[in-house]
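One chain of protein is taken out of this complex; the other chains stay put.
Right after this comes subunit A.
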Amino acid sequence: MELIVIFISLFIGLVSGQYENERCKCICPSLRVVANESLPVKQSTSQTYQSQPNGNEPANNFYIDRKVYIDTVPPLKCNCDGFVLPQLTNVSSKEFCPLCECRFESRNTEIIRYVIIGVISIIFLLVAYMLVLALDSYMLWSRFFKRTPYREHFNEEMLVETGPKRSSTESIESTSQPELTYAHSRGVISAIGHEQHKWIRKVSEQRKNIYDRHTMLN
C-alpha cells in the first residue's frame, strides 16, 4: 500500500516520452531462417543493443535472433519493406518479407492513467470510510447504553428482524414521519447523518440475510 502512495506522489503528472500511443509491431522469423550459414552480422547495431540491459537473455545474438520489431512509424509505412528491411543488411525482401507480419496498433495512455489514478483514489476513499465506520461501531458498542439516539435505531432493527409481516398502518406512519421532522428541525449535516443511518441499517439488514441467516447468495 505504501509503495503505491509513494508511486502516486512521484508520478502524477509525469508521462514519459517513451510511452508512445502508436506503434508498428512486426513479427518476423529470425535471420537464421533466411540465411542458413552465412549469418549477416551488423556489428554496430548489435553493440548498441548489447549495451542495454536485456532481461535474462544473452544479448550477443540479439541481431540474429530477433523476431519482434517495434517502432513508431506512420501507418502506411508499417510493413516489412518499409520498416523492417532498412534495419537489416544482406537480407533480400523476397525471402524474408512473406514471413513477416506487421500490425499497426494504437492506445491511449492518458485514459489509462486517469482510470488507474481514479480507481486507486476510490479504493483509498472506501478503505478510509471503512475504517471510520469500524471505529464508529467500536465506539458504539463500547458505550452502547450511554448514547440515546442510537437506541431508537436499534429498536427499529429489532422490529425489522421479526420479518416483513410486521407492518400495519401504524408502522408505515412511523417509518415515513421521522424523515419529515428531521429535515425540518435540523440542518444539512444531520440530514446527511440521518441518510447515513438509514443506509447503515439497510446494509446491516443485507448482512444479516447473507452472513447470519444464509437465506440468500449462498
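Everything that follows uses one rule, which is that contacts are C-beta pairs under 8 Å (C-beta built on N, C-alpha and C of every residue); 3 or more make two chains touch, one makes a residue touch a chain; residues count from 1.
Just so it is clear, contacts and distances are computed from a predicted model.
S.K.: Looking at what's absent rather than what's present, what does UniProt name the missing chain, "ER membrane protein complex subunit 2", "Chloride channel protein", "Protein farnesyltransferase subunit beta" or "Cytochrome b"?
M.R.: "Chloride channel protein"
S.K.: List every residue of subunit A that touches the chain not included in the displayed model.
M.R.: The missing chain touches subunit A at positions 3-4, 7-8, 10-11, 14-16, 18-20, 23, 27-29, 33-34, 36, 49, 52-57, 62, 65-72, 94-95, 98-99, 101, 105-109, 111-113, 115-119, 122-123, 126-127, 130, 133-134, 164-165, 167-169, 172-173, 199, 202-203, 206-207, 209-211, 214-218.
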